[in-house]
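Only one protein chain is missing; all other protein chains are in place.
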């Protein structure tokens, strides 16, 4: 059970993440008026928002330090926030600015913050093997760092994930796999792509503990993660956790969700983890005032980050040619291969 | 329990396969005197022989018809024999002759006999997805054909296999995955690469029945396969069977097996499934004379195939340019891309 | 090889995605063995509308959503094709080839050869390519060179709705594996504005566009611009504006990379003497090199000057000024043309 400071921290990250996604949605869509054009506006390209996924992020990351590694998939913001990624530079990255984490080269699916050992990848399940590698490094160096790999329930079928379970297991590496089950992989419901409703059962075939958190609750996630992270940190090997979350928005912005039953969408507010977490805070004696303060802090932080990001200059076009290699240009031929600009 | 004709058939295929591998070994090594040169002699390239694996082949294939599909991995001969692949043309292929199943283009890891729906691939686990596809075709066409995919225990970790379990399972396809556990993947013992000693447990994470046949016995395999193939044919979906087999030879010819404990190699004769199957035949009232006859038939068949194969002409060099496409040359540019000959 | 059976044009205009779907639907009606599988191809209709509307007519059994496990379902396509069916398998983005390339290049593409022609793999692997909408390094590539380099798969890249339909008919009917790459920017999807070019009068009846025949999309006498996909339209834009400089550019749309119609390119270069090759894929070890080399090797004397315009060898960056910098546009093509004809 998290103590009340922890509860406050988790709640703070949840409302930060929620407000962040809602504001990004606004910025994104505003730029696409009057007609939705994916490449228009201040945030172009695909945008996958995680409103409704917050408990999976905060409940696990509450147990992590900067030295611990987290890899996230295409829907990374809430996890990045919970992991302590620099919010301003992350926002600048999403807005494609020079001050962004990657100088505008990565965008929202490719956020890297080495200060807190956070990385993500837009290819399903392909963040799992690098997380195993980070755990391997911790193991070889004899530190007590752990690695956490996030994935969606749609990734439960992908070879890269399944192979990673085995590699982590046979070498007893400090990895926690966290599956965010939001019932959907774009338009495909879980039951269409697997017969196993409880994704944590994938662990069974690899002699690994698997646990499912059946409701979208940060405290329940916290408790499951306490066991899993503790196990990893103590050198007792990997675990798999699946968390039931809910996708409050489309798969990406612009997804009309025609495939999704109305009842399900209507249910979303009832299932919203944020009011339910507030109840929990109140039950722990945290006052409405304090909750309001936490909300305001979160809002301010998000607004400040967005404002700051939008003030940053765009990258100079020529920067596109840097960073292919650490020591670019890569040799005598670099000028030759430098293209058509 | 197989009736006695079936027992005889299975035994016949076992001794055919065994004699075949021993004769190929001879031909292969003879051609590499005085110094082992992998590309010398009548059979060049890698050669993976399956002596000691016979029960897994015959116990399963006994339940299959020509319409059923089998995909095999890099160690395919025993399975090909049990599936009824044309022995002469297969042998000609291994000797690189024009009359070979592939006209000498494939070699021993790439045997294709569409008459009995047999195919193999030299890439670990990559025969699994095509087997699922063959089952998908049977399902769509509403035939009662099934597909069997063979793999080694070293393939239990590979994404292509794990993904295939799920796809077969969620679509209830008529597939049987057969794992031949010979304890080794080249030089790597099973316990070094997975924590799960019983490979059939991989099925657990996919809601699929898994069964392990713990001793290298064709009758036990027959019985497990009867359940699995029956299940598939009845439209009740896939299964996974793991069979304990023994690798009597090196991983490939020329492998000195320095990594393998002496005791294990010494144990091999005691564990040889052929004498044990003979005991079983005798117990079923099959006479020594009959057993001797079956052996002779097998030997003759193998000798005849090898003799025939060696008499066949080698392919004309120019044939190397055909068969890239069904309708090669592939268009106006074919002459241009035809290379340097 | 499919026969050319192009009928007269009729005035009906279709987007490229509608034209593709029309061809697929016709083939599915005509042949029970044709089916579609991929991620989000059923209820969603394909992320880029490549299967839009098929579910309604053909149902979930013939328009199959499959788990996100590309090795398994691309490989299942190979198995079903070897069993004689004609699967159309969608790989949502070509960029994802890395999770399933073995099934593509070692099985689908090689089984015919490795079996000495005993089996064949009549499968279409359809996949979205291309950048220009800020989707960054893992979702914007064309990878034309990657696929064309490896033997055993035919490879087509339509640039117009008319070609898209004819190439799709040809692909489904072909007895060999065909990689069908459609450029997202050409599909005519509501949320991703397309150049006007690709929306074209498309005949109602089925027809095939034969493989290995490049199409001269604009005749010209001063310079040969060879390209494919989206960049056919960029090249046509450049050609239109080059007229003002008194330069008459010929624009060749390769349409298929395998087989490659080197002959049409060569003839054009013999006429113009100047060659510019334009590619949205990475510059080195790819399409531009091949086209230049094939001309140089066949008739070096015909070649007076040559330039390549391609993505420099950098992953595709996200931010607009960065992506704009590296993706070739009409100005880049004009500049290259001016260099070669100067």
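The letters A, B and C name the chains in turn, as written, and every chain counts its residues from 1.
Here is the rule we use: contacts are C-beta pairs under 8 Å (C-beta built on N, C-alpha and C of every residue); 3 or more make two chains touch, one makes a residue touch a chain.
Predicted, not measured: the structure shown is a model, and the values here were computed from it.
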Which residue of B:72, B:109 or B:208 touches the chain not shown here | B:109
Kindly state which of the options B:21, B:126, B:204 or B:278 is in contact with the chain not pictured.
-> B:126
From the listed residues A:2, A:103 or A:152, report the one that touches the chain absent from this view.
-> A:103
For the full complex, which residue in A:24, A:43 or A:132 touches the chain that was left out?
-> A:132
Where chain A meets the chain that is not shown, the residues are 69, 71, 100-106, 110, 112-114, 117, 119, 121, 123, 126, 128-138, 140, 147, 159-160, 163-164, 166-167, 170, 322-327, 330-334, 336-337
Residue ranges of chain C at the interface with the undisplayed chain | 71, 95-106, 109-110, 113-114, 136-138, 145-146, 148-152, 257-258, 260, 282, 284-290, 292-294, 296-297, 300, 303-308, 313-315, 317
Residue numbers in chain B that touch the chain omitted from display = 36-39, 44-46, 93, 96-97, 100, 102, 104-107, 109-110, 121-126, 154-155, 157-160, 185-188, 192-194, 254, 258-259, 314-321, 324, 337-341
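The working rule: only the chains that are shown with their structure count from here on.
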When the centre of a chain is set as the mean of its C-alpha atoms, what distance in Å lies between chain B and chain C?
-> 39
Rounded to the nearest Å, the gap separating the Cα centres of chain A and chain B is 44
Chain centre separation (chain A, chain C; CA means) in Å = 34
For chain A, which residues are shared contacts with two or more other chains?
-> 157-160, 192-194
By residue number and range, which residues of chain C touch two or more other chains?
-> 66-67, 69, 71-72
